[in-house]
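One structure below.
Certain chains of the assembly are absent from this excerpt, and the rest are unmoved.
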Amino acid sequence: MSTTVSIIGGSGYGGGELLRLLLSHPNVEVKQVTSRSHLGEYVYQVHPNLRKRTQLKFVDPAQVEPVEVLFLALPHGKAQGKIDEYAALAGKIVDLSADFRLKDAANYQKWYGEAHAAPEWLGKFVYGLPELHRAEMAGASYISGVGCNATASNLALLPLVKAELIDLSAPVVIELKVGSSEGGAEGNPGSHHPERANVIRTFSAFGHRHTAEVIQELGVSNVSLTMTSVDLVRGVLATAHATVKPGVANKDLWKAYRAAATENPFVRVVKEQRGIYRVPEPKILAGSNYADLGFELDESNGHIVSICAIDNLMKGASGSAVQCMNLMLGWDETLGLEFAGLHPI
Amino acid sequence: MSTTVSIIGGSGYGGGELLRLLLSHPNVEVKQVTSRSHLGEYVYQVHPNLRKRTQLKFVDPAQVEPVEVLFLALPHGKAQGKIDEYAALAGKIVDLSADFRLKDAANYQKWYGEAHAAPEWLGKFVYGLPELHRAEMAGASYISGVGCNATASNLALLPLVKAELIDLSAPVVIELKVGSSEGGAEGNPGSHHPERANVIRTFSAFGHRHTAEVIQELGVSNVSLTMTSVDLVRGVLATAHATVKPGVANKDLWKAYRAAATENPFVRVVKEQRGIYRVPEPKILAGSNYADLGFELDESNGHIVSICAIDNLMKGASGSAVQCMNLMLGWDETLGLEFAGLHPI
Amino acid sequence: MSTTVSIIGGSGYGGGELLRLLLSHPNVEVKQVTSRSHLGEYVYQVHPNLRKRTQLKFVDPAQVEPVEVLFLALPHGKAQGKIDEYAALAGKIVDLSADFRLKDAANYQKWYGEAHAAPEWLGKFVYGLPELHRAEMAGASYISGVGCNATASNLALLPLVKAELIDLSAPVVIELKVGSSEGGAEGNPGSHHPERANVIRTFSAFGHRHTAEVIQELGVSNVSLTMTSVDLVRGVLATAHATVKPGVANKDLWKAYRAAATENPFVRVVKEQRGIYRVPEPKILAGSNYADLGFELDESNGHIVSICAIDNLMKGASGSAVQCMNLMLGWDETLGLEFAGLHPI
């Protein structure tokens, strides 16, 4: 018998991708999907890939009925004010927004510029990256989303931090190159195609909100994220520059990265000596939940360049959310996330 | 128990896509994949999306062992000379190349410029488009591939021809806009990114070989295909210009197109009055096996514009090949082809 | 001494391109540029390529002072209601919009869906394509703009019509593939980068307004324009399908196309047997005023495919407008239009 799920906020990119995944998930049945702006429309009119896959129409959020798992895919700031209502609808909630990622209300205020509307809920949510919190997710009731840039950054640094290979007193600079779907489904003057095509546009030199998730989750406090838009729809590449501790050599790095790949079904190490695809690249990850990791160590000065590629809408949002659901319900965490990605693309 | 399959020619785009599909097909087990140029390499070194999905390595074609179904994904002209050998290896063969698509050896010579090496085999193959030959495929032993441009053209015209709505004595002009993966995995001066990016390049005004498949399969003899490359990797859009018979109205067209969608699980009609995606578009089909159809009738002069969008590597090649295998083995034709495609992309 | 010019409507793409051209034109001095939405901003804040090229700021249209030549680059429908005011400011006007392209008020109403606000002015304007009206432009006071798609279509057909090589009773189908800058500087849901990137999107099967300019200018009445957006910012490729008169051979075509190139400094014939660039392609025309023409004749049935590539913002809008100014002032028509275009790009 299928587990029932509904999605609050289904017309955005995160919600649409979530819907696609849940519609083909073997263990769940999607009951309702909401959208105020597209009320009454078939979901395939907004997400054209779902034509002939579902006859669901967008309903009003007020009409959502109780289900076993409720996914929240609202714009940031919208879920916190109604979290009690949502919790009355479902015993388990996965919230893709930024509302419940940070543990500390003061920290939330610092990075988001306003007081949190439900600070008492912050402690109830598990941060939604399975690679960091798999054990806590088993049986959890509330799981947050992840920032896509935070995820690429956290996974780029994960092997290094876990194996204690880098000097955390030295600055860590993470350069992120990102596709246009990161900006969401609503357009703005800068996303108009003639202006957005062909760009290499650095829109945040430092201070991006996702930085807070790297600091919180990895304890890397001296860290900067620099964000640059490039001409791609889906994908993030995080290139982290750090300094290894004295004596750390390539063999230590290989061991740490391989361990990450062994422990995590969606982590792969990409470090080839031949062929076209020698390093992690987001383009081949479109639609897949993989995080591809690679690294290069400059032995002359201990400078390590650690790279992580993901699909921002999958591993960086909806894919991780489904993986979290799988874990919280005790299922194989790869269920419904089997798509391998395409080549060429 | 799984059906065993192998692929001759697995390093090209068609072979790689086929491998991806077969690796996740619930009923089959992939035994061997060949490549001379990548002998001994892991298949994931060439098709990086398959990393962590298979440990298969490319083997020599001479080492292929008997299987139940053999897929041939060789460059055009290579399968015909060895078809007897291949037939000795497997009772069922699906050949993706152009070698066994045309029924008539003289016709083959006309379009391909050389005599066919195994004309006696031409009659044994069913033409590999399920939407045209579903019934014959049940129990068939040999099925050919399809030309990707031919497929987009044939499906654009199928509802019109089947319902006898267009005047076959009037010229039919089909304009095809195609992505770069059509050219295959081998580069050439014109596929070098600085030269190929941003193009709108009409590389064939008429006389393209795939025209032969439109003439043979639909009986539309007064037809021209004009081929234009655009900046996209996967996808074909065929825009067919024809003339309806006197008296044909929009309701007749709706009936014919809806019938095509009802009879064929991978055919959809896209003709919306609102939203962004009102007409068939290849971009949302990347990785999916759908063929999206649309049409517009100019009632003032009977000019009909019929549109078909496909992923050239899926419905136009490997996806149709898997669909054919499903049909020849009596399985649900959608098995292993469930991926919905992505939005946005 | 420089001729003074001003631009009404300078924040759009046509106006910006015009400004770029006029700022480096050896014979003119740009006095004022207007924009209501960007009032008071430096023009380089909207057109970033003009940084360090001009300190002009956008002024209110009401503040425009008399000049020798006034360019109107307003959205369609805006110039006609104020044409008397504008005519009071300058003895010579070049209007880039659609307002004064059609000669006949009834025809305007048919294609634009509303009555023309200044029908008495229609006859005063010369249609702004120098390749068709060069002689009339010498000394003219009012010149209209051209539709970019109309221009690509008209130039694709020009050699054929002028030399009377095609059968005008047979239907002419023109397929246009266009970049995103055609849609103008204002975004819409479909121009949001994640939705607009990678498209092959047929947004008009027939009935596009620019059709009226092909009918008027070339007398080709049985003509359809089919418009498809592709992933490119600047550029239009028109592919015209027509039927030659009996007996017309390749040598007749060569003669007609070569004549067009000889008579028109911005027309080139591209029909090579080797190299990457054998046919007209818009990508190499970005920023240039050339129209590249090519053709292929199917001698078996008289089907001719005639191709024209232009930059929609140059030859299809602002470049032609400057060329018209040059001609109306008796200057060399290539003045200020010398940029060759880039390779690679």
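The letters A, B and C name the chains in turn, as written, and every chain counts its residues from 1.
FYI, a residue touches a chain if its C-beta (ideal position, glycine included) is under 8 Å from a C-beta of that chain, and two chains touch if they have at least 3 such contacts.
Since the model is a prediction, treat every value here as computed from it, not as a measurement.
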Full complex stoichiometry in copies [only 3 chains shown in place]: 4
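Quick note on the criterion: only the chains that are shown with their structure count from here on.
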Superposition of subunit B upon subunit C: rotation angle, C-alpha, nearest 5 degrees: 180
Chain nearest the overall C-alpha centroid of the shown protein atoms: B
Euclidean distance of C-alpha centroids - subunit A vs subunit C, Å: 45
Intercentroid distance (Cα basis), subunit C paired with subunit B, Å: 38
Approximate Å spacing (C-alpha centroids) for the pair subunit A, subunit B: 35
For subunit C, residues contacting two or more additional chains: 189, 194, 197-198, 231
In the complex, subunit C residues that touch subunit B: 171, 173, 175, 177, 189-190, 194-195, 197-203, 205-207, 222, 224, 226, 228, 230-232, 235, 237, 239, 241, 276, 279, 281-283, 294, 296, 298, 301, 303, 305, 307, 309, 344-345
Contact set on subunit A toward subunit B in their complex: 13, 16-17, 20, 23-24, 41, 45-53, 181, 185, 233-234, 261, 268, 270, 272, 274-277, 281, 284-288, 290, 292, 338-345
Interfacial residue positions of subunit C with respect to subunit A in the complex: 13, 179-181, 183, 185-189, 191-194, 196-198, 231, 233
